[in-house]
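All protein chains but one are shown at their positions in the complex.
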Amino acid sequence: MEIVMSVVVGILFMSATYLMLSKSLLRIIVGTAILSHGAHLLILTMGGLKKGAAPLLGENGPYTDPLPQALILTAIVIAFGVTAFFLVLAYRAYQELGTDNMDKLRGTEGND
Amino acid sequence: MKTNDIILQTATKVVLFIIVLFSVYIFFAGHYTPGGGFVGGLLTSGAIILLLLAFDMKTVDKILPVNFMYMIATGLLFAIGTGAGGLLFNVPFLTHAFTDVDLPILGHLSLHTAALFDLGVFLVVVGVTMIIIKTIGEDD
């Protein structure tokens, strides 16, 4: 299963990268969201899969590794915050500038 | 935008309380079974979002006259305060304490300062989600 998951993670990273390299701001945001999914699965896969019961005392041991799960839980929530922030950024940028094309959002010369 | 979503509205009235109750349960059960502040908070805000979808912003404001900014601040205060409380007892920051009590009606109960910390997380999550949704929704 780990091998299958490694490939799945690779595919997720690949699509995420391709989306992030495109010009449309929306596609970039979708890309970052997929990237975080990929990262979560990667952490879980690296820790080993299906090693035992869910990490709740009272289940019959051995348990799966609880630490990656705790890390991922934090990461999921942070990813949500970041995605929301990006979305609003895109939304406002579109409202103010009328485009979501990154090539047109490059700033002007001498604006540094 | 006046549409006829009587089914949605009626269903919401029923489902809403089930979701909120479930989220409260999941929040308190978090220490022993899956759940906790994050999921509880997210479920609660999911319920409020459902309310928003079924009715409109004004109705929701009337039902829940809460300033979610204060809610975030309160949540952070809870989290930091629980952590700092340990300092008063000369233990490191964020050391939790717990005790078991037996109450007459409720039976055996475990009290835990971590629950207060988790309450902070719960409040922040609800506050943040609602701020995000509301600010976007109100912007027109």
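Observations, loosely collected:
First chain written, first letter: the chains are A and B, and each begins at residue 1.
Simple rule for what comes next: contacts are C-beta pairs under 8 Å (C-beta built on N, C-alpha and C of every residue); 3 or more make two chains touch, one makes a residue touch a chain.
Going forward, contacts and distances are computed from a predicted model.
Remark: of the listed names "Sarcosine oxidase subunit alpha", "Sugar ABC transporter permease", "Quaternary amine transport ATP-binding protein" or "Cation:proton antiporter", the one matching the undisplayed chain in UniProt is "Cation:proton antiporter". For chain A, the residues touching the absent chain in the complete assembly are 1-24, 26-28, 30, 33-34, 37-38, 40-42, 44-58, 63-67, 69-70, 72-74, 76-78, 80-85, 87-92, 94-98, 100-103, 106-107. Touch with the hidden chain on the side of chain B covers residues 26, 30-39, 42-43, 45-46, 49, 53, 69, 72, 75-76, 79-80, 83, 94, 96, 98, 110, 112, 114, 117-118, 120-121, 124-125, 127-129, 131-133, 135-140.
Note that only the chains that are shown with their structure count from here on.
Centre to centre, using the average C-alpha position, chain A and chain B are separated by 25 Å. Taken together, the chain B residues at the contact with chain A in this complex read 32-34, 38, 125, 128, 132, 135-136. Residues of chain A touching chain B in their complex: 54, 56, 58, 73, 77, 81, 84, 88, 91.
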